[in-house]
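Here the complex is missing one protein chain, while the rest keep their positions.
Per-chain numbering from 1; labels A, B and C assigned in written order.
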Amino acid sequence: QNGTSRRLTDEEFDRYSRQMIVPEMGKEAQLRLINSKVLFIGAGGLGCPAAQYVAGAGVGTIGIIDSDVVEPSNLHRQVGHATSRIGMKKVDSLITHLRDLNPLPTYVPYTFPLSPENAADIISQYDLILDCTDNPATRYLISDVCVLLCKPLVSAASIQKSGQLIVLNCPPTPQGKLDKKYPPCYRCCFRKPPPANTQLSCGEAGIMGPVVGLMGVAQAGEAVKILASGLHLPSSTPETPEDDPHNLIQPTLLIYSYDLNAAPGPFTFRALKMAPRKKNCFACGENSPQTLTLEGIRSGNPNYVQFCGIQTAKTTL
Amino acid sequence: QNGTSRRLTDEEFDRYSRQMIVPEMGKEAQLRLINSKVLFIGAGGLGCPAAQYVAGAGVGTIGIIDSDVVEPSNLHRQVGHATSRIGMKKVDSLITHLRDLNPLPTYVPYTFPLSPENAADIISQYDLILDCTDNPATRYLISDVCVLLCKPLVSAASIQKSGQLIVLNCPPTPQGKLDKKYPPCYRCCFRKPPPANTQLSCGEAGIMGPVVGLMGVAQAGEAVKILASGLHLPSSTPETPEDDPHNLIQPTLLIYSYDLNAAPGPFTFRALKMAPRKKNCFACGENSPQTLTLEGIRSGNPNYVQFCGIQTAKTTL
Amino acid sequence: MAPEPDTMPISVDFLGGLETLFSNNPHHTISLPLLNPSDSSPANVGFLISHLVKNHLKHPRTEFFVHSDGHLTPGILVLINDADWELEGEEECKLQAGDKVVFVSTMHGG
Partner (left out) sequence: MAPEPDTMPISVDFLGGLETLFSNNPHHTISLPLLNPSDSSPANVGFLISHLVKNHLKHPRTEFFVHSDGHLTPGILVLINDADWELEGEEECKLQAGDKVVFVSTMHGG
């Protein structure tokens, strides 16, 4: 990493001292954060809290992509927006908030939707991707491009009273590599999307603010630790899952279950151990270089909208 | 509850519709939130995210007490403040942020420290208390007053890479009542504070933003569910712990362990089942009406600072 | 409670919203017949799913759990004793007393 040996400025030291003194953090980890680039796909219920803590921690470049505008029904949970910014593009509204929280990072706005045509160009410019989106078609697109570009992915989702979180493709591993056990991609874990008639958006099914908020903050937590500790760097000696102390090759799917009628209990948080990369995975498995390419994605193959069985990706939350 | 049968205004409906359509929420639960009063003790790393989601959810009256001013070293984790408000009282800074997120609640600022002299007067005006403070002396004071005034308490704490959360005294139960099993207070769970030389503040020991942020959002989640579902109301038929489906009489202590070198694993979230109210508890047990009174607290008995073995409560984070 | 004869206890968890289809309860310990009565074959996960639909699914919107053909709705993750069911033979995986099965609905909102 270039730049992990420079001195911190007084302003950086003032802002980041409380996290730098945490054991295993320190100046080098802080400089790794400052030298990193993180992309948030979605500036809604997940993206707002996730971006607050990633910006606060001092990640140097923060890209945010979302085409929506702020609406009053967003504000119970999208805490990076404000009543005074209703009608503004969410990306611009969130960056307004983040810039006042921490002016030091470079903020890069993308006020149009992520698409098969533009995904690779945008994702290629970042070290780590946070999936904060709201529809299956975009989730499969993001994961596929992350596999092809060797980017780790922190994926979260939430609806009504439940949330999920998983760290994918970390450490990033070239497509088709299967000589040992490697970390899974989104398709390894979720081979097929649910049928269109069982896909509910937060607009239709509702969402509790603290549930999606907790998943967003947890996403930020994973992003900060991955970048600070260099877990996103290709490992020269990947462990076998039996002795993988990092839970990366067989990551846990974290499930948060919020029960309106009870205090936290044994089912509030579940950590389910996932399988490693699958041989037959369409995106990262043995024959995947024949089935999935950046060229193909750009020209409409696979067809994500058809795969997910809906006419247009839902983007309103 | 008065007022749970009125109509919602158009603006309320616009703002809260996405949470009102969640199963088991609905108009009545929303009106319970609107008619409720919540007190945040501390406007720092826990109070900021907790207040964002409680304000977003539409709780009608939000009191915040803290005597600190905003400093640059707060901003990596205290996401309700801003660079443009450095030097402002934290309470005023946070309310500025919350009012733009949701102008409908009534915000009540207290820009002085909570003390044995003023605690009962302030706490008595609220339905639910969130302990977002940073030192043991204040934590014992808050719990003792909550027991005496029959207020449920959502208590969280965090340092370095760990966080804890527990719902106490819920449903609220009069001091000294022990004919059945009842929920514990803070002293039931944590009988003695650690010695002064092992008490670390976030300023000295450091704190990761996403860790304290996650605990704050989780606190908001408990507050919203308690008020929306009426779990804070005295129960006419308290269950025995064996069949308590609410996890309130024997609440779980939730522990979050953030590991910089690993993705979430089986130890990331632990839910430890606590004992119910203890017979020998100084604050809520059998003989507690003789040992703990509001009069006593106001006149310096117990002496919280001496009990916790430090000259002055640490209030800088 | 004592187990019924010719049945075995199976621990079944529903997460990610699926619990709302099953009496709002995330955890069930069910008594599963040792043999599938339709063909007297040993109970497998496919039989468990049909047993759950018949005896425990208390919600009109069954399509969130099973297709009209009785197969599990795509997008639901199944873990059998902590292992991905794809590695265990999916619906063909045989069950034993005390096995733990977790059904998780994939979420997409944000």
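The criterion applied here is as follows: a residue touches a chain if its C-beta (ideal position, glycine included) is under 8 Å from a C-beta of that chain, and two chains touch if they have at least 3 such contacts.
Note that the structure is a prediction, hence the values are computed from the model and not measured.
Q: If I consider the whole complex, including the chain that's not displayed, which of B:139, B:225 or B:246 touches that chain?
A: In the complete complex, the chain left out is touched by residue B:139.
Q: Touching the hidden chain in the complete assembly: which of B:8, B:200 or B:233 does that?
A: Candidates B:8, B:200 or B:233; residue touching the omitted chain: B:200.
Q: Using the touch definition from the top, which of B:114, B:189, B:263 or B:292 touches the missing chain?
A: B:189
Q: Name, in rising order, the residues on chain B that touch the hidden chain in the full complex.
A: 42, 44-47, 132-136, 139, 156-164, 189-195, 197-202, 205, 207, 212, 253, 255, 257, 267, 270, 272-275, 278, 317
Just so we're on the same page, only the chains that are shown with their structure count from here on.
Q: How many angstrom between the C-alpha centroids of chain C and chain A?
A: So the centre of chain A lies 30 Å away from the centre of chain C.
Q: Rounded to a whole Å, what is the gap between the Cα centroids of chain B and chain C?
A: Here chain B and chain C have centroids separated by 39 Å.
Q: Counting in whole Å, what is the centre-to-centre distance of chain A and chain B, each centre being its mean C-alpha position?
A: Centre-to-centre distance between chain A and chain B: 30 Å.
Q: Where in chain A do residues touch two or more of the other chains?
A: Residues 160-161, 202, 205, 207, 317 of chain A touch two or more partner chains.
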